[in-house]
Every structure is written in C-alpha cells, then in structure tokens.
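Certain chains of the assembly are absent from this excerpt, and the rest are unmoved.
Here the chain labels run A and B in written order, and each chain numbers its own residues starting at 1.
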Amino acid sequence: MEYHENDPLETDNSNELSRIERLFDELFPICRSITGPGLRKSLRLMQREIPLDIEGISSGTDVFDWTIPQEWHVHSGRLVGPDDQVYADFEETNLAVVNYSEPINQQLLFSELRPHLYSIEELPQATPYITSYYERNWGFCIPHDTLVELPKGKYRAVIDSEFVDGELNYGHTVLEGETDQEVLLSSYLCHPSMANNELSGPLVMALLYNRIQEWDEQHYTYRFVLCPETIGSLTYLSRYGDHLQEQLVGGLVLTCLGGPDETLKYKRSRRGDARLDRLVDQHEKNRNDIIVRSFSEMFGSDERQYCSPGFDLPVGQVARTVYGRYPEYHTSGDDREFMGFNSLLQSVNWIEELLRKFEYAGVYRNLEPHGEPMLSKRDLFPTVSEFAGDSHRDKTSSETDAVSRDEFLKRILLVLQYSDGDHDMIEIAEKRDLTVGELLPIVRRLQDTDLLEQEQI
Amino acid sequence: MEYHENDPLETDNSNELSRIERLFDELFPICRSITGPGLRKSLRLMQREIPLDIEGISSGTDVFDWTIPQEWHVHSGRLVGPDDQVYADFEETNLAVVNYSEPINQQLLFSELRPHLYSIEELPQATPYITSYYERNWGFCIPHDTLVELPKGKYRAVIDSEFVDGELNYGHTVLEGETDQEVLLSSYLCHPSMANNELSGPLVMALLYNRIQEWDEQHYTYRFVLCPETIGSLTYLSRYGDHLQEQLVGGLVLTCLGGPDETLKYKRSRRGDARLDRLVDQHEKNRNDIIVRSFSEMFGSDERQYCSPGFDLPVGQVARTVYGRYPEYHTSGDDREFMGFNSLLQSVNWIEELLRKFEYAGVYRNLEPHGEPMLSKRDLFPTVSEFAGDSHRDKTSSETDAVSRDEFLKRILLVLQYSDGDHDMIEIAEKRDLTVGELLPIVRRLQDTDLLEQEQI
C-alpha cells in the first residue's frame, strides 16, 4: 500500500511536456549571468509557468560578507586571427566569451593572448564555460582542437561589454496550504546556454508548481524561489532569512535534474537529521531509486547558503546527473539532448512523491490519548475478535480476510499509540519496519474520524 | 554471585501449590464476563489470597472514550434440535453461549440459525470462546464435529439472559515498602472457563503477593490490581491514573503465565527504555530463560491501556505461553491440564527474581563523593596492597585469595564511582559487563556502611 506516483511513461504527460520543451527552447539561447538583462528576461519567461514576483536589489548593496556586483551587459565578442579568420564569436555561442569579461578592443601577440584563452584538452571539440565574476578579467573559450591550430601572429580581441549600476534580480511566489508552515523549493538561473546544470532546475520547478496546484489536499505552504546561484540566494536570505527560519519545515534545492543517471541523488541538509533527511533515509532503505549523499561532501548549490550556520535551514538538495561528475559539466556538451525531457519528467515524479509523503511525515496528536479509543463506534475495528488478540474488543466474530484486517488494526494501534507529539510519522513507521507511504491511508482514516490531528512541529 | 531463586522443584512449594490448586478449581467453572456477578464472585474468592479492596463504578459512566456497559446476567442457554436433542448447553460449559448474548427464545430454521453458530474447523472437538460486548447479538459455540452433523429442520434457541444497570468491579491493594514509589502488578478476570489465558494471571499474582510479603527487605510499595481486561484497566486508570503517573517506577501485566513454553516472554513498555525494560535486556543478554518482545507488536493485554500516550506508564507485560500463539487459545482446550501448575510456579520464580533485582536496579548516591572514600576504616578494603594497583591504600600486604579480592574491590570502586545520581545500577553493572544481580551484594554492603543511599528516581 506504499504510495507510488504513476510511471511517467504510462500517464499522459504530453501536455506538460510540450509546454516545457517550448519554454526550454526560448530560455536556452539567452546569455544569462548572475546579474543583468539575460537574467531578467529569463525570469519573465518563467512567469508563464509560475506567477513569480520579480524583485531587485541595487548594485553595490552589502549582503552579509558580499556586495551585489554591477550588471554585466555584453553586446558582442570576437577573436580575429592574423589570417582574419574569426576563431571565437559570441554570436555563435555565448560561451565563447568568458562570462563577466571586461571590455577589450586590442591587438595582441599570440603570447599575450594565450593566458586569455580557455579550452579543455580532454574534450577537444567542446567549448568550456568560464566565469570571472569577482576579479576583473577577460577571455575567450574555444574548442581545444581550435586552440592547437591557431596560427602565429597578431590577433584582435574585441569584447563589447559594460558594467552598469543596476540590480540583482530573483523571482519568488508561494502556493498557500492549510498551514503557514513552509516547504522551500529553490533553483538558480544564471548560467548562459547550459541545459542540465541550469535549465533542468527551473523547468522541474515549473512542473512541480503545476502538480502541487492540482493536489486534493495541501498541508504545507510551498515557496518557490528562482535566483542566481550563491549571490542570489545570499540576497534572498538577507531579505527573507528570518521568515524562513520561522516558517520552514523542509526544503529542496533543485539542480541538475536531467541527464542519463538512473537514480535521484539526495544531499542531506547540514544538520543531517532534518525530517526530510530522515524521510529520504527511509525511502532509500526500501527502494533503490534514491541515493543519499552527505552534506559534508561540501560542494554543491544554494543549500550551502540556506544551511550556513547563521541560518541552518532544513534544506536538502536533489540532483540526478550531478555537477562535476559528468564530463560535459560546464561545457557546450551540456545541451538539450544531454539533459533529456523524459529524464526531467521522471525527476518530477520522484520529487512529487517525496513531497506527498513529506506532507504526512510530521508529528500528530492522538485526540483520545487516555487508553485506546473505542474503535468500533467509529467503524475502525475489524469485526473478528480473534484478530484483536486477547483484549475484549467490541464486535462479534465472523469469518473474514484475516491477514489484512489484523495488519490494518495493528497499524491503527501503532499510529494511535505513538501520536503523542514526540514521534513523527517516520519514527512511528519504523517501529514496525514500515514506511510513511504505508501509513498514509491509516493517517487519513484517523484524521477523518477525528482521532488524529497534525501538530505544528 | 548472580542472584538466583531456587528451582521450584527443589524447594518445598507444596503448601502454596495446594492452596492455588484449590482456588483454581473454585474459580474455573464461574461464568465471568467484563461485568456482573461472575466477576464479583471471582474477586471475592481471590480475597482469600490477596486482601483486595473491591470497588465498583456504575453502568453508564463515561470512562475516557468508553462507557461502562450494563451487567450481563445469564441464567441458562440451550440450543435444541428438530430431533429434540440438545446441541449446546450453558449448564455443561459456559462457553456454549456467546458471552454477553442478548436474551432469545425463538424457533428458527437452520439457515436463520447458522450465522449465530461458532466453531473452529481446525480444532473440530473444541468449543470456541466468543464474545460480543459492544454490539448486541446472541449465539452458540459448539465443536465443529457437532456443527457438521447438525440435522436440517427447526431449532429452538433459548438464552435466558438480561442486561442490568449495575457496576463494573475491580479489586486492588498495596504492600507498603520503604518508599511510596510503586511497582504495579496487574492482571485480569473476565473470561469464563479459561485457564492459561485467564486464571494463570490472578494465581501468579496471589503467589507473588505471598512471596513479597515474606521478603526481608522491601524497598518499593507493590500495588496489585485485578480487573476485567481493557474496560477494567481503563476504569482503573480513570480513578488512579494520576496516582500511578506520580508514583510508578515500574510494572508488569501478568497474562498467560502457564502452558508448555519453556521461556518467559517480556513485552517492553511503550517507551521501550523504562528501567524494567533495560533490566530485562540485561537479563536476556546473560541468560536464556527470557525472550524480549517489542511493544510495537501491538496486540496484548492491559499494558495497552497503561502505556497509552496519555499515561505512558513504565509497564511491561510478562507471559509464558502467549495469547494467539497456541492453538488452544480462546477455546475449551485452554484448561487446567494445558496450563499446568508447575509451569505457574516457575513463572512465579522468574518474576520474583526479576522483582528482587529491580529493587536494586535504581539510582544510588555515593555519600562520600569527593575522592574515593577510605575503605579500610570501614573494613571494606582487601588487605593486600598488590591488588589495589598503584594507589597507596591502607593496609599491610599478606598472601590471600587474589582474584576474588581484586574483583571485589573493583566492584566496590565501580559502584562508588558511578553512584552519582545519573547512572542507575543497570548502567553501572554494564560498565564492567556485569549484571545487577552480581552487584547486589556490593550494594548491600555499601548501604550497611553508610557509603551508599538509594535515590527516589
């Protein structure tokens, strides 16, 4: 009776899929950076799927230990050889220019140029993705095959960019549930033409937004945040950190959710025993589609900010084909085909299932805690006294399906006995080697008969 | 030096045994139910062994989520066939009538009668024991061999019973010890002619009452409770639950303490780490006569009420041949022979030994906690300096029994070092892989020399 989402291939996801594919194709070519017009345009496109409020904070504002950088506006960039051939061109791929390059228009000898060229020897046909945010610099990224063929002589490097006082932008919204306790879903928008390690997160978020909206019941309030990585989540925390510390019961940073890997990777929150951490532990023990990673692997995405010791929020991270563990990472090889839309959909299903279980994983209160409640008057009691052990229950015996009634009653007693405000549903399930998914129908039934109430813990 | 009770076969238990056998023979034929004259009569018979105060609560009184049912008075019951043969007769066995049957006096076709007949296909010669407490119904219980031979035709079903406003009764008393901290011993009286799963509990309780009364020292106050199962313990809790929450340091529900099984089964309290739970864990690790069961096996006896989240008392359950795990359970096969009096006696010995150790399992206070006390002036110190390691103790060397003196001193130091109000004797023993039984002589010796005092924790 474990709660399972349908397999994506068996249900009709064609509608959500086609909308997401279209959105991808519009977002992919935009030259995003941690600030600037590319980011703003991307956030506005995302509003088609999620009603984001877009906010901005001025360049130069101090954010904890950091300062909001100026906006980077880039118009063009070309590297022209002594043979007048164009060896790198921003028009062809925005990866060609090192992200956040300062403007340049200069003739250089190859030896002067060389320190400004980036390539990957191991992937000789791929263009790397390189940034230089916090140290003024400039450069071009080219395939290694191109690099080794570059002729001697004078080159012209032209990058038409400017640094402008503007703002850093992010978008956010909430889907209100029965309580104002919140679950955070956060992802980033800041890399230029990258698929798995950029657009997979926002697109999965869009699909989850629509799925949750269609749930019959929604206990928690869900908060959706899209921001540039690191400086963006820091900025968000500077405005909403106190609110999150009061309201958050769990959260997920969404990153790298496409690609060929066959399992979901969950990275624990810093505290390591947040409710969501423990729910995933239980899931991992019973299924083989999730692998749990330690927070102390250290590298990662915005969970590093959400979980920093000053906030210590109960936020984990989910990924599928993980940053830094596939060769195409941070190169032109991280594209539409590498990401794969079916891969995204399966990630959405996995995460939705996790969130559904999380809705029931909390702490409950037995409303008749003195002795066992009288189950028969609520029609909760199997009608065969034999199944009730030796305890004089309240109905006449009759032949029936022994195993399932017996187990059903045991689960009812289990949930009632430990719903004392001290145990959450994860711990309760484990007392009989069950899962939250297996207790979910029991919890619903007991709520319907006013024997159980979820606590705000 | 582990504390062991004598084997029952080696000591003279003939006196207690003969009294208990006589009491059994008087109690067995009585038609008990959860209320009514059979229960009252049984409680009065029990007063011969335990000076029970018998109390009553009126029918119709609300008890937590339940209501005290009316008394059931049954005078006779017969099922007469079309051939005028009597196929079920309350006079022959009180199991023949479904317990708590409403009155009936009616002619019925076999097809109308059939839903009111109960038998067990797998035990074709046994009469089952069936109840219908909280839903008005009537019925007869017969051997399956009889059922399959019943002739077609019209039957007369006669049950002369009535539901009467009266009361629910229970009996209780205490044996006062040195402190008013209490140990609860609780069992039930409510099944009609059943032996292991009915009379074994009260009879073991009677024997324990007499054993404890004869102890040289009795630290705790012992509370003895006999009540109908479930509704009876709920009623008891409604009156004495607050008192128990304040005073109880441990407790045992006594059930199914006879029968052929060779080991005692201890079912943990709900909290799972009550002192008695941990004492039995230690016992189980060192001996093979006790098997520990989890509370989350869920079915059971009145520990389900005592341990409900509103009370959460430190009460476990002991059984020998456990309800629901032997085929004769809840049938006429659960009789005098099945139960066995030697089996009862061995259960008494096991439980008495457990209680004796529990008396010493608590938290103690070293009364000279600053540095080690000077043992020699209290004649506690072995007289050979070699055994004291390198610590300049206080006597002249001489040849002596090295091992035992050395170990004796180590145990004295162990108990003194950890009797700090934070560790109980179970934890202290485990620091050197010992048991409470092995430290018991040390504790007594240190109490006698005013170095140790038991705390009220």
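Keep in mind that, in the parts below, contacts are C-beta pairs under 8 Å (C-beta built on N, C-alpha and C of every residue); 3 or more make two chains touch, one makes a residue touch a chain.
Treat the numbers as computed from the prediction; the structure is a model and nothing was measured.
Participant: Of the identical chains, 2 are shown; go ahead and state how many the full complex includes.
Facilitator: 3
In the analysis below, only the chains that are shown with their structure count from here on.
Participant: Could you give the separation in Å between the centres of chain A and chain B, each centre being the mean of its C-alpha atoms?
Facilitator: 54
Participant: Can you tell me which positions in chain A touch chain B when the two form their complex?
Facilitator: Per the touch definition, chain A meets chain B at residues 366, 368-374, 376-377, 385-386, 388-398, 410, 413-414, 416-420, 431-432.
Participant: Quick one: in the complex, what on chain B touches chain A?
Facilitator: 34, 63-66, 98, 115, 118, 130-135, 137, 139, 190, 197, 228-231, 233-234, 237-238, 241, 255-256, 270, 294-296, 298-301, 304-305, 307-312, 323-324, 329-330
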